[in-house]
Structure formats: structure tokens, C-alpha cells
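Only one structure is covered here, and it is reproduced in the block below.
A single protein chain has been omitted from the complex, and every remaining protein chain is retained in its original position.
Chains: A, B, C, D and E, in written order; residue numbering restarts at 1 for each.
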Amino acid sequence: MSKIVTLGEIMLRLSPEGYDRFSQAKQFNAFYGGSEANVAVSLANFGKEVSYITKLPANAIAQCAINELRKYGVLTNDIVRGGERIGLYFCENGESQRPAKLVYDRKDSAIAKAKREDFDWDKIFEGAEWFHFSGITPALSEECAKITLDAVKSAKKKGLTVSIDLNYRENLWDATTFSKSIRELLQYCDVALGSMEEAEMAIGEGIGEDCNTVLKKFVEKFGLKYATIILRNRFTAEDVDWTAVLYDGKDFYNAKKYDIHVVDNIGGGDAFAASLIYAITSKLSNQEIIEFATAGSCLKYSMNGDVNLSTVEEVETLMNGDGSGKVSR
Amino acid sequence: MSKIVTLGEIMLRLSPEGYDRFSQAKQFNAFYGGSEANVAVSLANFGKEVSYITKLPANAIAQCAINELRKYGVLTNDIVRGGERIGLYFCENGESQRPAKLVYDRKDSAIAKAKREDFDWDKIFEGAEWFHFSGITPALSEECAKITLDAVKSAKKKGLTVSIDLNYRENLWDATTFSKSIRELLQYCDVALGSMEEAEMAIGEGIGEDCNTVLKKFVEKFGLKYATIILRNRFTAEDVDWTAVLYDGKDFYNAKKYDIHVVDNIGGGDAFAASLIYAITSKLSNQEIIEFATAGSCLKYSMNGDVNLSTVEEVETLMNGDGSGKVSR
Amino acid sequence: MSKIVTLGEIMLRLSPEGYDRFSQAKQFNAFYGGSEANVAVSLANFGKEVSYITKLPANAIAQCAINELRKYGVLTNDIVRGGERIGLYFCENGESQRPAKLVYDRKDSAIAKAKREDFDWDKIFEGAEWFHFSGITPALSEECAKITLDAVKSAKKKGLTVSIDLNYRENLWDATTFSKSIRELLQYCDVALGSMEEAEMAIGEGIGEDCNTVLKKFVEKFGLKYATIILRNRFTAEDVDWTAVLYDGKDFYNAKKYDIHVVDNIGGGDAFAASLIYAITSKLSNQEIIEFATAGSCLKYSMNGDVNLSTVEEVETLMNGDGSGKVSR
Amino acid sequence: MSKIVTLGEIMLRLSPEGYDRFSQAKQFNAFYGGSEANVAVSLANFGKEVSYITKLPANAIAQCAINELRKYGVLTNDIVRGGERIGLYFCENGESQRPAKLVYDRKDSAIAKAKREDFDWDKIFEGAEWFHFSGITPALSEECAKITLDAVKSAKKKGLTVSIDLNYRENLWDATTFSKSIRELLQYCDVALGSMEEAEMAIGEGIGEDCNTVLKKFVEKFGLKYATIILRNRFTAEDVDWTAVLYDGKDFYNAKKYDIHVVDNIGGGDAFAASLIYAITSKLSNQEIIEFATAGSCLKYSMNGDVNLSTVEEVETLMNGDGSGKVSR
Amino acid sequence: MSKIVTLGEIMLRLSPEGYDRFSQAKQFNAFYGGSEANVAVSLANFGKEVSYITKLPANAIAQCAINELRKYGVLTNDIVRGGERIGLYFCENGESQRPAKLVYDRKDSAIAKAKREDFDWDKIFEGAEWFHFSGITPALSEECAKITLDAVKSAKKKGLTVSIDLNYRENLWDATTFSKSIRELLQYCDVALGSMEEAEMAIGEGIGEDCNTVLKKFVEKFGLKYATIILRNRFTAEDVDWTAVLYDGKDFYNAKKYDIHVVDNIGGGDAFAASLIYAITSKLSNQEIIEFATAGSCLKYSMNGDVNLSTVEEVETLMNGDGSGKVSR
Partner (left out) sequence: MSKIVTLGEIMLRLSPEGYDRFSQAKQFNAFYGGSEANVAVSLANFGKEVSYITKLPANAIAQCAINELRKYGVLTNDIVRGGERIGLYFCENGESQRPAKLVYDRKDSAIAKAKREDFDWDKIFEGAEWFHFSGITPALSEECAKITLDAVKSAKKKGLTVSIDLNYRENLWDATTFSKSIRELLQYCDVALGSMEEAEMAIGEGIGEDCNTVLKKFVEKFGLKYATIILRNRFTAEDVDWTAVLYDGKDFYNAKKYDIHVVDNIGGGDAFAASLIYAITSKLSNQEIIEFATAGSCLKYSMNGDVNLSTVEEVETLMNGDGSGKVSR
């Protein structure tokens, strides 16, 4: 089995219990997550060998983040220790017409202030077959943009498959810089995923085209092997529907659509990325790939926290048609 | 900014966690609320200066109720301390076909046994522009009915706008006494709100007319400036739809209707009253008033406890059409 | 009032809080239940005198199970103490497309290793009018199958009404043994309940017939006084609809159908059995019997844990048409 | 085995978790207890047949109190249902130099407003050998004083042993009325227990005599069979030492003294009373009686809540000298 | 009543429950505190009018800090809103030989990055009689040192009494800078408190003198009206003894010494400062002042969180000799 490597920021997330608002909380639930860390944990839960790369301070709270990754089997040996703080954010769950509320406090985190020389990509990619990152990583700082570029170049050179989750965050950068930066990185990518809006921002042309047209342009523009677009309709804080389309440069593959009752809105896209990578590296057929990715991420929405704790068997059960939640006994 | 004054009873509410029934509870969640106290807290959250009037014993539990009001910025200096007990009730949350269950223990509370001379309305209304109360306050005791009458008369004399939430409680008084008592109080009111049934009880004529007819009669009979009727359909303990109509003596204004997944059934009407008062005192247009009042109270249903913890910005976001619960990040 | 007796296994159930998965749990909620114990507790909550029969070790955890039964008024004096362990299982709640997950650890429990001579049925059935058990009890061990047969024979001889909940569990026995064993026991039964599939297994003929045909064959084959079939459609882990049909050898009685938001999927059938027994022993009409049984079990789904904590009044309120969850105050 | 009967008030106790003060509590732990109810539960845990007598309203919270008694095997069939409320109190745990803090809200409870005709003592005492009450019961109301007198007279007439825990509460009555009322009741008692101060109040003479002198006077004045005095030194909210002396009219028996780290200060005396009654009714020797009573109540201090959950074996282990808390494994 | 003003940083403190270590925590308890905020809350609990000055960002978490202050009656109107983040720290409770463990993340908080022009001292000190700060405030940033100097100068000019808690923190500044900065501020102070080591650092001479000598030098060097030194011996994480000496330029006043079982080690000195200020502004005698300050801070150690929730009556009870933790009932 070859290793998958992901690079990004892992943060401490502090959430009031249940439907409580911040001002009602006497305690905050602690989760540790971040887009690429979530991908790593999900892949480990699927049985893949996966190494997570970031920089974290040498203190006891950052150690908790590492413990959480290790708990699920993620390799953490190549995480760089140093810097002053782990980024964090506060997240109040939404419900019905009330949206989730996020207060970010991630500035000047160890990874945001990391230096290019902190990472030895040759060593990190030893024995690896895949590298994954999201659009958040290059947005953390100018140096992080360079670190990400170092990583994709090195990965490409060493023959790894490179995947990107576009993951545009308006709090982290403006649309123009995003498009420019992402376009450079996409040169080195084989697999890309995102929403319609994100794909259009990456392509940089008109807006409002249909999904297949966008996918086609996307694949052609960047010479991708696979591109997928997630189609999500959000009705309230707890009701979404969720499906996706895969394009391999030749054909379009549509997944089943799920009507989801959301327990936790964080990490759906990350679960999709992980399921997609699992499915591709496990040599599933194209139709199976998009079904596995969609079913896998559907299940994430039913779980607390950032990460998808599903096993391959659980995803397959749903993918093969049983979404009835029947108890086996 | 002028002060808003509300008068009523604040109780300790004891609720089992989540869906637990009383007999399963090892702990009770403690909330402090009451119709007019809930209005006060919501108005304080909207940034208004608001003073809450009641009588509470000089013990540590009543102090907790005061602390909870202060926490959200409500002025509590004019609360009278004395008497023997704070009223309380036990409330088991409902779910699906199972209704919420309430066990009241509010008899002989400090406010129910308060005397007219406990309250110096001239002093209380200094610097105030608005006085609000609900039909519960005069129902607490014969003396409370007199205290309420003292208050509305004084308020009227001092030129305050007076609002009433009809709030008929069959556990507190019979329909005939309610109608008689409320009718006397309505003489001094400018703004009134309630359900169809409550408005019809106040008017004292036939039952079963349409909403606009009732509103018209209501406004005319009592010379109101504004009357609103809340239209709620309850399907199960967690599913309601919710809208309202405002009548200003000339035109009818209908609000958007919300399909709500209910977290906590207590305090929806109080949130409506607070949002209505905020919207009127903030000089919104009539259509905006009813939209703000409806959206504001819709959000309450998604929160634990008696009070609406929404900010003006959160209500405006929903009122302006985004009820999708989308996370901003 | 005459006594109702039930026989079975009570287990410790360990469940993560809320939607947490096993790997996220720092604590497990402890429930004590089992099909026939659940029936006993529900009947006690309905005000019936009910005695529960099982074997439990003489340790502090088994004592907790007995305490839980006593708490709700179930008679536990005839429970045999001895053996080494109380059976247990781990149960992770499901949500949306994610099913509940059960890990059983019930092997070699005290009741599974009990001996026929542990139970003195003459003494146990003193003053009793009804004996109830489910298809799980004879499946626990070969000796348990004999114990169950002893019980039904003794009950029959002493003139008790005997009821069976078919309750096929594929983890406990294969379909052929189940059919054979159950058929023998059904000889001694007056009242039987189950799903379509279970009734068909008991009858042992073709599959896929309509409900009424199955009921007719079922009653005729075993000379039953009453047979009921529960009709459940499961859409997701939290959405089921639920109704039932009663056949008395002459007429079919259909209950109202409920669309249920499920809090806890364990114990719905047990709540149905208890409500059915209550309704029959309370001499309700046939239509009332099936309505009471269906409404009673509908309410169970809104509660945490294995047991139905409804009172007769609560079931009657729902049965008489108020499923709106309206708070009375 | 003959039945023991106790009479008194059971209350809902609401306590913040751990060391939290009232103003920090988001939840209150719910305990159900009262002096004589605590005695009943402890005796049931010791394997005695015990019936608890009180009056409780027919609501769901009072039912929780009954459930808690039943859970431990106390007979509750003779509890009268009616009246409006269950008494309650709030109790904040103390620690170090900070004392526990109690806020009582027990006025007008169902038992305080009970009538003499509510209780049929002939029926209640059927099959009983012992009646126990404390000085709190007659203090609840004038009618309760009469009810208690009815009870002791009836018990005496029927040949039961009668025991009293003096339990003077300055919040419930003044010293003079206490002394007068208790003296009348003591005419009918065989066994009495209390502190030095309480015994002196009952005797009604000088203060400040030594323990044995007080015991001697106490036994002689009221013709008691056994009197015990508990000797407690309290150093801080969590540190007490605890021993007791028994006098049987002839000899004095001193128990071992325990240095106790207190988990919960409520119910030590009640645990002593229960252990004393157990030891006497189990025909232990006089020295064993006072050792069992002292060891049994020592253990109570290590438990949360009002009641002693010790078994006979656990008390015997401590009484026989092993207070080292060694784990057996 | 005249107002007391305190200036400093309030932080979010995140602590695992009970004795859990960081790596065991699934939740963090949230407290809001800081040296001068703790003083403000304690003074408000003593019934004083007190205004807290700081700068906090305009987000929902900072609002929680303000809510916590308001809950206890602290005036928060003069708090400046702006900046990016509220400082925070993680605090693991210690026990026995294991010390508490702190991980600070307070850099670049709103107050640390505040500007001198953010604060209008003339307006802030309107109606005030006392200004208090600690050695932490000037250590937050160079600008904060200037802000503190502005404050003391303005306070002095307006005739306020100025008090300082030396509060040296080795994480915030080196000993030399501390001494220099504190010495300048002490010119404007009337009342000072600290440990032996801190007083010696402020004086800037030899180390190892006896307490009275240090106090004498301290008062003389800075022309103080009152100086107090806290004498604490720490034996383990949960065992300290605690007393203090007051010097008024003429006489030395020694307080009673307390052997304390520590619940929470944070905030003892702040509780001392608040009790001292209360006692001085309430015109107690010098002996009473030091007894009140010592007893008040002793009680703090028995409470969770940073702040002293004692009332004046509770402190007086202890100060007058009852530290036995006896429950009054």
C-alpha cells in the first residue's frame, strides 16, 4: 500500500453543546480539524496509509491535535513542531432558519508563520503515491502559498497524483488573488473538486453555465484527469440535498442524490475529497467513484465534529442502496 | 435612547436534558424566564435600554434570576426584593407526537403576593417611552391585577406607549374573568398582540371569524394603534408553521410564513412581542414591522430556553430572505 | 387486579450520547432493557401489576437492572439470582442515512446459562392472568428454549392468557430453527404479534402475500384469539411510519398511521406488545385495542432508552387525535 | 421478616454540580430525600422490608420521588396522593472554609397540608414491628404534629417499637415548642437518638453536662430502652470526626471514632438511625449495635445525595476494622 | 456610593473538567477572567458600584466575557470594542503533587494592541473614588504601559485612591523591566499589595529580609497609605496556608492564618485585592481590613473559576471565626 500525503492547517474548534448559543455555553466541545486533516482522518478510517503535514507549536494543546490524528491512525511523524500557537475557531451549531456561526481566531498560527525550509518534500513524499491539499492552505500566508507550490512541484516531479479541493474561503482571500493563485497550482494537479462557483472562479470565465459545461472547461483548461463538482442545495441549517458529477475528460457520471438531515455542517466537502481519493486509489469504476464519494460525504453530515468516521463497509452499504437506517440485529 | 419597561413574573424553569422524560432526569437544566422577562431580554439583545419590574425574594436562587437578566444587559435596579419564594415550573421537552409536559409550582411567589405599594410607578417610568405587559401578570393574584392597572394608568398618564400580549393561560384564570380583566386593561393600551382565540376572547363576540375581521374589530373596540395576530399551525411537538398579520387601523400587512423545526416551544410569542416593540420603536415601516416581528420570533424556536438570543443583524438576515442556514466563512 | 408475568433477558445497554459514534464517546449512557423487560416496565407505567422473570448474577451491576425495574413498579421478587454475568450490548444511535450500530456481548449471561430447575412456574404464576414472552427468550440457549416451553405449558394449564411477540433476531438463530421452535410455542399462545416477515416465517408457507391473508392464516394455523401485524416503513434512521392491523378471527381492524420522528429505535415493538396487552386486559373494544397499541408504541419512539414511559392518559390523548404536541398550560 | 414503617416529608433537592455555587449552575442535580425517607432507603438497602408514609401530589415530579424510593425497594403503596406540591430545597455543597448553603422552599407541601384523616394507621401498621420518625415531621404543621401523635399512639397500642431521631431544625420551629412537642412524643418512644444539644433540649434541664450524664437522664426521664448520642466535631465543610455512645439503661457503649472526608453533608444522622434500627432488629449485641450504627453512617458521608447506599457487608467490613479503602481484586 | 474603576485584560480560560488532563478533555469549561476583572466581579458581589475598563473585539466570544461581567453587576459601558481577538489561555487543574498547567495564547489581544487614544480617562473616572490595576496591565505591551501611566496620573489628579496588585508574571516581562516600570507607577499609588518577592522587586534592594522590614521600606519608599503582604505556603496543588500583614505606616496588623483545601488556584490574590478595597472603602478598622481581606480570599480558593463569588455576609462569618463549614438549617 502506498502512502497518501495531505498538507494544511489543523485547528482547535470550540463548539457549544447541541443547539446552545455561545452566550449559553458553560463548556465548549473540543474538536480538532481542518480541511486536509479531515481528509487524512477519513482516509485512515478507510484503511489507507496517510501522512498529514503541518506545523504545530510544541505545547500541550497542539499535542492534543496530534493525538486526535494518531487516534485514527494518521501518520504524524512529519509534522513540524515550532511556532507559537495553534489556530482556533469557535463554531455555534445552526438549526432550522438559524445559521451556524463561526468566529475565527487562526491568525499567526504556527503553519501560517511557517517557512519554506521547514518542509523537506523529498523526505515527506518518500513512498507516497498521492498528494492532496485544498485552496485554504495557500491562503494562510504568502509563505504558505510558496510552501504549497513547493509541495505540488515536488509531488509532480516524483510522480505522485495530485488532488486539490478548491475550497474558496472569503474570509481568507479575495476572489482575484484566489483565482490567480489557484490557477498556478492547478497546473500541477490531476484531480480537482469543488462547487460550481469555485470551478468557475478557477476557470475565470463567465458565470452561470451548466455543470457539464463547467466541468468540461475545467478539465480541458488544466489538463485534469478527473474533475468533480458537488451540487448542494441548502434549505435550512439542517436540511440539504447533496449529489455530485464526475468528468473524466470523456464521460459524465452522476451520483445518486441524498436528502440529508444535517447534524454538523463542517467537513462535508472534506469527506467527499477523502472518499473520492479512496475510490480512485482503490481502482473503482468511474460510476462507483462518484457514488462512493457522494455516499461517503453524505454520511459525514450525520456525525458530530469535522471528520468522517465512516468505514468502507458503511459507505458501501449506503452506496448500494440502503439509506433506511435499519438496525442490523 | 428611551427606556422600555416590562412587568411580570420571572420563574425558574427546570427541564430534563434533551428528550429525557422527568423520570429519566438525574439533572435539570435551569432556565430563568417569564413572558415579560423574555421580552426584556430580547429587547436588550436588540440593543434597547430595558428595565424589568417584578418582586423577588432576597435569596440566592432569586439572585440567579436577576443575574440572568443582568447578563444580557436588562436593568434590574427597580426589582423589588422581598417575599418568600420565586415561582418555578418543570418542563419536559416534547418530540414528534409527544407533547411537552409542564408541572407548575408558582403559587405564592413573591410577585403573586406583592402589594400595590411595593411599586412606585412614577419613579419606575422615569425616562421611559414604552410599557409592556402580558395577560399573565394580572392573572397572578387579585392584587397583581390592581398592580397592573396602576401601571397602565400611570404609563398612560406619563405618555408612554403601552403594549399588551394577551397571553391567556387556562391554568391561571377562567375565560370570563380573563375577558373582563383584559378588556379593562386594553382601554389603556396602544399596541396589542395575540392569537385569533385570544383576540376573540378580548373582543367578547362571536367566534370563528376570519383574521382580518377580528383584527378590525379589535382595533376599533379598544382604539388601538396597532394590533397583530399570530397565525400558528402546530403539526407535532417539533413542527410548526408561523406567520402574523398587522393592522394599523387602515391596512393589513401579512408577513412571510416560516416552516419551523422547533428546538424549544417556550417563548415564541414573547420573542414576537419583543421584535414587534423593537421594530416599532426603531421606526421601521409597517411591512418591515410585521416581517421583523415574525422573523425574530421564528429564530427563537431554534434556541434552548425561554429567551430569544438573536441580534438585530440575525433577524434582518432572515427577514431579508436568507433562511438557508448557510455558514458564512 | 390480576398479575401479568413476562420472561426474558434484561441487558445493560451502553450508548454514546446523542449522535456520537463509539470512537467519540468518553462516556456511555447506561440503559437496562430487553424485549420482555420493556413490556413489563411499560405495563407497570400503565398501572398494571406485572412481574418480570429472569436470572441475574448477584453483583452490583445486575442489581442496577433490578433497581431500574423496581423504579417503575415492576415486581422483581421472582427473579433468580446466580450465574456470572449480565448480558450487555453497545448501541450507537443512527441519524439520517447512517444506521444505528449494535455490538452484542450477551453470550453466557446468567439467563442464557440458567437451568429449568431455576424456575418454579407454579409459584411464579400464582395470582397471574397473563404470560408474555418473545421469540428472543427461547433463542438464548437450548435450555432457555426448554424453560420457555415449561413456562407456556404451565401458563396454559393454569388458565393464563399467553402472548408472544415473534421477534426474530438473525444474530440469535437461523430461520429454520426459529420457525420450528416458534411453531411449537405458538401451540400454547392466544395472542401473537410480529411483522409480516415474522408471521410468514411462523406460518412457514409462501412469502409476499397481503397482510390480511397472512393474519388469517396465522390465526387459523395456531388457533389464536388475536393476531396483530405491525406495518412499518423505514425511510432513514430517524423517519419511520408506523401502523398495525388486528385480526380476531372474524374482522380486521386497522389503526391510524403515524409519521414518526425517531429519537430511539429500540423498543418500538415491545411498546406495542405492552399497549396491546394493556388494552386487551382493560377490555377495550377491538378497534380501541389496535389504536391504543399503535398510539402507545408511536410515543415510545420519541423517548430515549428501551422503554415506553407513557401513561395511559398520554396514549389516550394521542389515540383520540391530538398528535400536535401542543403544550397544555 | 417484619416491616419497618417511617413517616415524614420527602423533598426534591436541587444541587449544583461539584463545587459550583448557585450562580454558576447551568444544571441542578436532582436528589429526592428527607430524614425518614433516607432512613427507609438505607434500611431497604440493608435488606429490610420497609414502608414509607407521606403525602405527595399526583404530579410527575412527586412520582419521581416515589420512583426513587421504589428503585431501592422501599414500599410506597401507603403513600397518600393529593395536595398541590412537593417540597423542595436548593443545596450548594460547601468546601474547605466555605459552608454548604441551603435555600428552603418546602412551605405548603402536600404533607405539610395533610389532614389526620388522610392516614389509616391500623392499616399502615399491619405486619409492622417498628415505627420511626424524626423531630422534623411534627414541625411541618400543627396538623402534622397531630398526625405524628396519632402514629406513635397507634404504633404503641399495636406493640411496635417506636424510635425517634430528635433532629431539631431551627428553621422549622423555636426551641420551646420543639421541647414541649418532642417531650410528648417521647412518652411513646423506645429508642431515641440525637446530638448532645438535642438531647438536652428534650430533657429540658441545664446545658453543658457530659455525654453519659445526659444519656442517663434522657433514658430515665422517658423510660427509653436505648438512647444514643452522636458526637461530631466539624473542622471544615469537608472534615468531620464522628462517633457515638449507646446507653441501654445499664451500660454505656462507645463506638470507634472516624476521621471523615465528607463528600455530602446531608443525611449522616439518617444513616445512623437506619443503621441503628437495622442492628437492633437484627439482634446484634449492644457493642455491635453502636459500632454498626457509627460505621454505617460514616460511609454515608462518602456518597453523593441524601441516602446511604451501603450494604450490610460494606458496613461490616468497615466495622471490622478495614477503613483503608483497599480495592479487592 | 462612589464608583471603583479597574483596568486590565479579561481572557477566556479553557479548563478540562475536574482532574482531567488536556489530552483527556472532550470539553473545556469556559471561564472569563483576568486579575482586575476578577477584582471588579468580587467588588460587585460585595455590593460595590464598579466599572471595568478594557478593550475587546466586537465578536460573540468577547461578548460572552462582557455578559459574564454584567451577570455579576459590573458596569461594562466604558469597555472599548475593537481589535481582533480576545486573549485566551488553557488551564489544567493540578492535584496532589501534580501542578496546574497553563498554556497561554494571549498575544495580540485587543487590549494588548489598544492605543492610548482609545481611553478617555476623564470620562471613565467620572463619579469614581478608587482606581485599581495590577502589574499585569502595563506588561501587556509598551502601549499598555503608557495607558496604565495615563490612568494613574489622571486618577491621581482627580483625587482617586489608587491601588496596585504587584502581580509579577515571568512570562510577561523580565524582572528588571518589571521593577523599573512598577516603580514609576507606584509613585501614583496609595495602596499596594503583593508577595514578599514582589515587594522586594519593587523596592529594588536586598532580598531575604523579614516581612515587616519589607513592608516598612515599601511604604516609605513610595509614600503609600497602606501596604499588605500575602504570606502563602504551598504544600501541594491542593494544600496551601494563607495569611497576610497590613502596614499603615505606623503599625503592623496580622491576620488569622487559614489552612486551605484548594479547589481552584487562580484568583486568590485578586480576591484579596477586592476584599481589601471593599474593607478600606467601607471604613473598617485596620485589623478588620486585614482580616476581611484574608478571609475573603481564603473563600475564593473553595470555588471554581477565577472569581470570588462570596458575599460580605459570607466573608464576615468566616472572619468572625466560623470556618467549620457548618450547614445552617
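Keep in mind that, in the parts below, a contact is a pair of C-beta atoms (placed from the backbone, for glycine too) under 8 Å apart; a residue touches a chain by one contact, two chains touch by 3 or more.
Predicted model, so just to flag it, every value in this text is computed and none were measured.
Colleague: Who touches the missing chain here, E:T177, E:T236 or E:Q287?
Modeller: Only one listed residue reaches the unshown chain, and that is E:T236.
Colleague: Give me the subunit C residues in contact with the hidden chain, please.
Modeller: Counting only subunit C, the missing chain is touched by 14, 17, 22-23, 25-30, 59-61, 63-64, 67, 84-85, 88, 90, 92, 101, 103, 105, 107-108.
Colleague: What is the set of subunit A residues that contact the non-displayed chain in the whole complex?
Modeller: Residues of subunit A in contact with the hidden chain: 67-68, 70-73.
Colleague: For subunit E, which residues lie in contact with the unshown chain of the complex?
Modeller: 18-21, 23-24, 94-102, 104, 169-171, 234-239, 265-266
Just so it is clear, only the chains that are shown with their structure count from here on.
Colleague: Where centres are the averaged C-alpha coordinates, which chain has the largest centre distance to subunit E?
Modeller: C
Colleague: Rounded to the nearest 5 degrees, what is the angle of the rotation relating the C-alpha atoms of subunit A to those of subunit E?
Modeller: About 180 degrees of rotation relates the two copies.
Colleague: Scan subunit B for residues touching two or more other chains and write them down.
Modeller: 18, 23, 67, 71-72, 101 - these are the residues of subunit B that touch more than one other chain.
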